[in-house]
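Excluded from the complex is one protein chain; the other protein chains are retained at their positions.
As written, the chains take the letters A and B, and residue 1 is the first residue of each chain.
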Amino acid sequence: MKITRRTAVVGGLSTTLIGSGRLLLHADSAVAQKVEGAEIKIGVVVPVTGPAADVGKREAIGAQAAVDVINAKGGADGRPLKLYFADEGSNPQEAISAVRKVAGDDNVLVIVGPHYSSTAEATFPLGNRLKIVQVAVASSKPGVAKANRPYAFRNTLTEDKIADAVVKAAQGRYGLKRVAIISDTKDAVARSLGMAVLPAALQANNIEIVTGKDPVTFQTGDAQFTAQVTRLKSLTPDAIALGAVGPDALNIILESRKQGMSQPFLGTAPLMEGNLPERGGKAVDGTLAGSIWDVVLNDAGSIAFKDAYAVRAKTMYPGAFTQVPDYYPANAYDAVFMIRDAIVQGGVQNRPDTLELDRDRIKDYFSKMRDFRGIASRGFNEDGDGIKDVIVMEAKNGHWQPIIAA
Amino acid sequence: MLAQQIVNGFTLGSTYALIAIGYTLVLGVLKKLNLAHGELFMAGAFTGIGAASLGAPLLVSLLAGFVAAGLIAVAIERTCFYPLRHANFLSPMLSTIAFGLFLQGLATQIFGSDPSRFPVSGASFQIQFATLSISAIHIVILATAFGLMIGIDLLVNRTRWGIAVRAASDDAETAAQQGMSVSALTMTTFLVSGALAGAAGVLTTLVYSQVNPFIGIRQGLIGMVAMVIGGLGNLRGAMIGGLAIGLIETMNDAYFTAGYRDFVIFFIFFVFLVFRPQGLFPVRQER
Partner (left out) sequence: MNVYIEGVLALMGINILVALSTFAILSADRLSLGTAGFMAVGAYLSSYLTVQLGWGVYVAVLTAGLAASAVGFLVGLPLLRLEGIYFVMGTLAFGEVVRTFFLNFEPTGGAYGMRGMYGTSLGMIYLFVAGFLALFILHSRSRAGLAMDAVRDDDQAASSIGIDVVALRLFSFAWGGFIAGIAGALFAHYVLYIESSNFSFLTSANAILFVLLGGSQSVWGAVLGAMLFTLLPEWLRFLSDWRMTVFGAALVALMALRPEGLLTRESLMLMRHRLRGKP
């Protein structure tokens, strides 16, 4: 094409216009845009039916408690937040339906949830197709968010970081040389703990794994563990590492005490579900676990959370099993505050015609969030997983107590 | 370790046997398949836990579990079997699946989805025989289970009620001769069947410590497998089937891996159904 003067002028003019247009756009998002609209819609996809119902309800309460606190102070830039709940039923199929509902029917800005890793593995790809951010509050199997960039985020700490801290603490406390592993074969997180994460952590700390490549195995929710404990006993380890969730771990420990074993046990975050110290009493004293938050913490943020949670738990899903918050609702609480920050500082406009743009603004803000001050959260790393501190805990006198803040 | 694992297997198996016997009563004798049978196990366990957490002494909690499960079984009969008695013979079975869903949801709402346990953590003492150790509570389970099995055996084979129940499935006249209506017989059979499942639930939870609203699904299926392997309609067969499954499961978990546990059990189930559907101890037809 012959470059005439006319072409050059037109070309130059359009480039300048487009360039300055882009500049203007950039300027838009750099300055915190005024948030509009009657309310800001946030979706919450957690399980309130099925095997994870108890913890899902707590997560819902945690999220709502955050909204209560934020709205009492005027909301996000003057606009109140409103949560739109959809039950994920503790299974991926329903979770997909729930995500579609809040994203496509309720038109929410961002979604808090889902819960399980296996559920997230189903909903994260969907979130990428729908271009909406999901902040999972419980999934901790390594790699799940990484495989689903850019809209997948998890406000959880992956288990490998917790395992390392716990193993080091256990070694320091008990001087371990030989450890046996007992692992779940059904629950994905507990299984990856027992089969991959804990062995890696033990090996990294030069501890011999007496069960070799074949840990003693069971299935989530098993009614009894006599066979497994008998086998553990025959191996005479210094300690036993648990690839298990709290309720199963409790039974394993109790059964082992019944069979005359006195060795200590160790595990990571899933161990802290199900009130192990309260229910196990002396039998579980000395068990080590790790988490990113526990109800015994008393810093200002945690107290504010606990207060707000207690109020909300009276009217929302009231019942014995939702009264005491654990780290799941703490993650949900922080997630809502993170969203609030993203809205105010990310330039969200909250107009019906800016929905897609706003969803992307949340995604962009989260991708760079490294310095958040939550009660248990500091932001997201490059993989989309949570940045948090590990707290190693010990079961003592019927409670979990922190021994080291790593 | 082997001998200890065998003991473990028998103790586990005795709880499976109780479930299987309850199943057999309804299926073998009444020719009806109650797929919510596992939920009766769960309901008995939870009622027991509920009673205990309200402060009831242990024996009362056990009885509460028994009775509650028995009554719910009657409710199942009235809502799932009786209204569908003229329909496709497998329709009631599917209605029981729905009833099971209802019970699971109800238990989740009342007790929560996390596993529950009895408030009393039975401080059990171990009895040692050479290298074998068996806890006192395990002995109680074995004894209770065997006692119940013998009791049911007597009930079904020696009492008027038992004769009437066995006849009612083939021949309403004989039943009427014993002075009881088919309806009353059906309901009482369900009552006993449910009570047995509830007993298994309470005993299992007491000893092995945890139960959750969804545990009935597997317990029911295992009970079915035990029943078929033992011989459909044969109470003694169900007992042996239960013990056998308990042993297989324990050996699998001890020497192989728990992940394959159900694969092994259901594969054996399949093989039996194909090659020996009458089970190990076929019911002899009395004519």
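Following the convention adopted for this analysis, contacts are C-beta pairs under 8 Å (C-beta built on N, C-alpha and C of every residue); 3 or more make two chains touch, one makes a residue touch a chain.
These numbers come from a predicted model, not from an experiment.
Undergrad: For the chain left off this view, which of A:Ile40, A:Ala53, A:Val229 or A:Leu276 is in contact with it?
TA: Touching the chain that is not displayed is residue A:Ala53.
Undergrad: Which listed residue, B:Thr47, B:Ser61, B:Gln104 or B:Ser193, touches the chain dropped from view?
TA: Missing-chain contact among the listed residues: B:Gln104.
Undergrad: Where does subunit B touch the missing chain, residue by residue?
TA: Residues of subunit B in touch with the missing chain: 27, 33, 35, 79-80, 83-84, 86-91, 93-95, 97-106, 108-109, 217, 221, 224-225, 228, 259-260, 262-263, 266-267, 269-270, 273-274, 277.
Undergrad: Please give every residue of subunit A in contact with the chain that is not shown.
TA: Residue positions of subunit A that touch the missing chain: 48-50, 53, 57, 85-87, 89, 91-94, 96-97, 100-101, 103-105, 118, 121-122, 125-126, 129-130, 141, 147, 185-188, 191-192, 317.
Methods note: only the chains that are shown with their structure count from here on.
Undergrad: Nearest whole angstrom, what separates the Cα centre of subunit A from the Cα centre of subunit B?
TA: About 39 Å, centre to centre.
Undergrad: Give every residue of subunit B touching subunit A within the complex, in rising order.
TA: 1, 4-5, 8-9, 11-12, 105, 108, 112-115, 117, 121, 124, 126, 133, 135, 204-205, 207-215, 219, 249-251, 253-254, 257-259, 261
Undergrad: In the complex, go through subunit A and note every residue touching subunit B.
TA: Against subunit B, subunit A makes touches at 49-55, 90, 185-186, 214, 217-219, 221-228, 230-231, 234, 247-248, 250-251, 254-255, 258-260, 273-274, 279, 281, 283, 319-321.
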